[in-house]
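Here it is, the structure, as structure tokens.
For subunit A:
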Amino acid sequence: METYWLTGLTFLPLLGALLVLTQSDESSTWRAAAAFSLIPLAISIYLLIRFDPHEPGYQFVEQYAWIPQFGISYHLGLDGISLFLVVLTTLLMSLSIIYSGGGDIGYRPREFCFFMLVLETGLLGALLAVDLFMFYVFWEVMLIPMYFLIGIWGHGNKIYAAFKFILFTMLGSILMLVAILYLVHLAHLQSGAISFDLPNLYSVRLTPGEAEWLFAGFAIAFAVKVPMWPIHTWLPDAHTEAPTAGSVILAGVMLKMGTYGFVRFAIPLFPEIAMQATPLFMALAVIGIIYGALVAMVQPDLKRLVAYSSVSHLGFVMLGIFALNPQGVEGAIYQMLNHGLSTGALFLLVGMIYLRRHTREISEFGGLWHRIPIFAAIFMFVMLSSIGLPGLNGFIGEFLIMLGAYLKIPLAVVFAVLGIILGALYMLYAYERVMFGPITKAVNETLADLTWREIGVMVPLIALMLFMGFYPRPLLARMEPSVAAMLDRVQTAQVRLEKPRPAAVAALDPARRTAER
Partner candidate 1 sequence: MMTAPFPALGLILLLPALGVAFNIFLGPRLGRRAVNFAGPAAIFIAFGVGCWAFATLLAMPPGSALTVTLWPWIEAGSFHVDFALRMDALSAVMTLVVSGVGALIHVYSAGYMAHDEDYARYFAYMNLFTLSMLILVLADNLLLMFVGWEGVGLCSYLLIAFWYTNPEFAYNGRKAFVVNRIGDAGFILGILTLVYVLGAHGAWTLAFTDMRAHRDILAEVWAPFGVPVATVAGLLLFLGATGKSAQIPLYVWLPDAMVGPTPVSALIHAATMVTAGVYMVVRLNFLFILSPTAMELIATVAGVTSFFAATIAIVQPDIKRVLAYSTISQIGYMFLGAGVGAFASGIFHVMTHAFFKALLFLCAGSVIHALDGEQDMNRMGGLWRKLPITYATMLIATLAISAIPGFSGYFSKDLILESAFNSGHFKLWLLGVITADLTSFYMFRLIFMTFHGSSRVDPHRAEHLHESPPVMTIPLFILAVLSIVGGWVNLPKGLLWGDAFVRFLAPVTGTYHPMIEVSGAAISLIALASTLLGILFAWLLYIRQPELPGRISDALAALYRTLLHKYYIDELYNLVVSRPLFWIAGPVLARRVDKGGIDGVVDGSALTVENSGEAVRRVETGNVQHYVLVYLFGVIAIAAYYVYLVIR
Partner candidate 2 sequence: MMSVPPSWFMALGALLFAIGAAGVLIRRNVIVMLMAIELMLNAVNLTFIALSRSLGSIDGQVIVLFVITVAAAEAATGLAIIIAAFRNRETVNADELNLMRW
């Protein structure tokens, strides 16, 4: 069955990017960009409906030889792990372009839309690629538009932030490239055929030493992107200085590329090592959770605070992924979506207030609820989603993650719950200083409440937060088969791991029990 949905999904934004460049005036630029971001959204929703929830493998697959001499194929596929991230990407992209059209981008709108749409192609391609070479290409394609988005349309110390962003990520991706090439080289040696196709690389036999180094190569690339503590410091700068739409995409989708990379590549390719590295990664995740929350608490800048909260939230995601059981991994994927929605919405809101006041300093605000109640109410809602209030989406993800992690290493969760307490603390503390109290600054007396466009951008996010909080089942059910298939690989690896070393069985007892269930 030949379908071209995924190709269309991936490359329509690129086409749109080229067409946007031909637009001559500002409003038609925005209209064209919005249209070309809405088409992929429509396609992704169509795919969501057509998606077979019982199929663990890739769907809507497209596979052609691309550079056959080097075993590089054009191979796209969609499964339960990437499905919702794709929808999230298209949704956030549409919303941020529509939002940016409302005055957030003051200059060079044509180029802005161009880079945004190119970025969308990069993101979707990386999510859909099954071939490692393709994945790497799209992975790098993501970086460049984001570099320009931060560097051209950013605020303050934008050049520094853009450089820091690209250097951190480049460092990681170079290591990953080396790892990919070495892995393919090994596959070539062992099977005689050269292939960059992910399923073909599962069967490569590795010595423990090789596996460790290769896993490290992948893991560092992804960990930078996540970002895990202590390689997170590019994130606050990049998030803070980026334009609103850039922050939304950066936080909403790009960070997920790191965690997605772990689920899709690093862990299934090297399950043994992933299993052995679990305590390390869980420890780093927990440190990230607490550290991010604590540092967020003392940030004077609202956007920086949200940025550090991402460090904390992504810590939860990593915690879930390395639980390596269905609850943890599904919770992690769910939390990726939650974080995309809630942090994306928070960045939008901060952008809206920045547009009005040209400052993000918390101390510049106070008593805003009185002036702009709609803004304040929406902010409250989004904040509650972000801190994982039961009944909203954040809770489902956090709970499943904690459940998964608890089944693996209970101690990790004992520390992780501190993150939940601190999460409430830093968010409410900031909210209190911004929204509550009397109006202390005269300029705040004249603030205008949200426009219809801004409300319109927030409504889909809010609706999704409610829906995902009360009815997560349709999402979880579609993730389940793919996650189970991935965990199957981990479990078989575990069996391999345990056979030669009976002593290790006792050490891994809780994990093995999980596997048996």
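If you want to know what made the cut, all candidates are chains of the complex that A comes from, given by their letters.
Assume contacts are C-beta pairs under 8 Å (C-beta built on N, C-alpha and C of every residue); 3 or more make two chains touch, one makes a residue touch a chain; residues count from 1.
Not measured: the values here are computed from a predicted model.
For subunit A, the touching partner in this complex, chosen from 1 or 2, is 1. Against candidate 1, in their complex, subunit A makes its touches with residues 163-164, 167-168, 230-234, 291, 294-295, 297-299, 325-327, 330-331, 367, 369-370, 377, 384, 389-391, 395-396, 399-400, 402-403, 406-407, 410, 413-414, 417-418, 420-421, 424-425, 428-429, 432, 435-438, 470-473, 476-477, 480, 484, 513, 517.
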